[in-house]
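For this depiction, one protein chain was excluded, whereas all remaining protein chains were kept in their positions.
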Amino acid sequence: MFRRLIPREGKFFDLFKQSAALIVEGSKEFCELLNDLPNAESRTRKIKAIEHQADEVTHATVELLHTTFITPLDREDIHQLISRMDDILDFIEAASERILLYGITEAPPLAAELAKLCLLSAENIQQAINELENLKNRSEIIRHCVEINRLENEADQVLRMAMAKLFKEETDTRQLIKYKEIYEILETVTDRCEDVANIVEGIVLEYS
Amino acid sequence: MFRRLIPREGKFFDLFKQSAALIVEGSKEFCELLNDLPNAESRTRKIKAIEHQADEVTHATVELLHTTFITPLDREDIHQLISRMDDILDFIEAASERILLYGITEAPPLAAELAKLCLLSAENIQQAINELENLKNRSEIIRHCVEINRLENEADQVLRMAMAKLFKEETDTRQLIKYKEIYEILETVTDRCEDVANIVEGIVLEYS
Partner (left out) sequence: MFRRLIPREGKFFDLFKQSAALIVEGSKEFCELLNDLPNAESRTRKIKAIEHQADEVTHATVELLHTTFITPLDREDIHQLISRMDDILDFIEAASERILLYGITEAPPLAAELAKLCLLSAENIQQAINELENLKNRSEIIRHCVEINRLENEADQVLRMAMAKLFKEETDTRQLIKYKEIYEILETVTDRCEDVANIVEGIVLEYS
């Protein structure tokens, strides 16, 4: 009789892990896209597919919430966590779409550096999420959250440098507007990673 | 003795419904504004008046929270829900103000399409809110929330297309900047509708 409950509890953590793995995969794809702009279309399609898979994981999680009586974490925390994780890939997809739609043939100078920080943030989210099921490694989880905060600060610094460089060096104002937008979307990815880190930190605090 | 409590409980749902009705009304007004730019000033004034009424509903709700001992939903949920609903009209007002202040005489090509998606989102919010009092129709409420999420995705697609078109076809860079901003504000309206849908979904999950 209890068997029906126990696998379901674990199922939530499985879904979180799937979502985190997709975030890492999407971030990697985006880094590769920047090095392979002639194939922006097929690469963007791949990122869209990853984002779509993440949407399905989110929907499955909400469905599971509806049909599960006892949840391993606060219902609202589960809902928040999966929704905010979902947001991250939305912005990675948005960045790749902008590159495609604006017909960008040369990557904005500091985009690769920002994309690298997005990937590192994604990897830290995955590591924190993988530890979430057993809260024994609380300090390990917090360490990843602190690192995600640090990466967000670093991305912010890179964004500022990128903007200053853009206004100094890019003579085509319309190109400047396009590049500025892509930079800002990438910085937003690290903001959204920080939002997830804050939720995870909140969960760890609540259950400690 | 109990009569004082019962009407108050219902009062919260009445206020939510009033707020939702104002969101729908403001969204409709904005659609009409786009078709009647010569009267942008009087139409923007009307939208401002609607937004002001919504502010008063929000304040009345917070007041009621202060003076009510037993609330029909979690206090924090009531506060979140009415505050986030209030945000939606702020952005509709912001979009109409931009049109007026920038002296826009020709609507940005895809603004009407985005405004339509805002209106559809608003109507789905109203339908979800109207069902909230009796949580019997949970699946109906969730259906509206899922639809609001879908509309937000669609608005995002339209925004991307609109941006690509803008950079291709709009030769005046300053006009491009104005149009880009109006598009982004309209897409933010659907983002804020999604925030409300997430809160409603959270409430349904909590009380199920």
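Letters A and B mark the chains in the order given here, with residues in each chain numbered from 1 onward.
FYI, a contact is a pair of C-beta atoms (placed from the backbone, for glycine too) under 8 Å apart; a residue touches a chain by one contact, two chains touch by 3 or more.
As the structure is a computational prediction, the values presented were derived from the model and not from experiment.
Think of the hidden chain as still there; on chain B it touches residues 62, 65-66, 75-76, 79-80, 83, 90, 94, 97-98, 101-102, 173-174, 177-178. Listed for chain A, the residues touching the missing chain in the whole complex are 142, 156, 160-161, 163-164, 167, 173, 176-177, 180, 198, 201-202, 205-206, 208.
Keep this in mind: only the chains that are shown with their structure count from here on.
With centres taken as mean Cα positions, chain B sits 26 Å from chain A.
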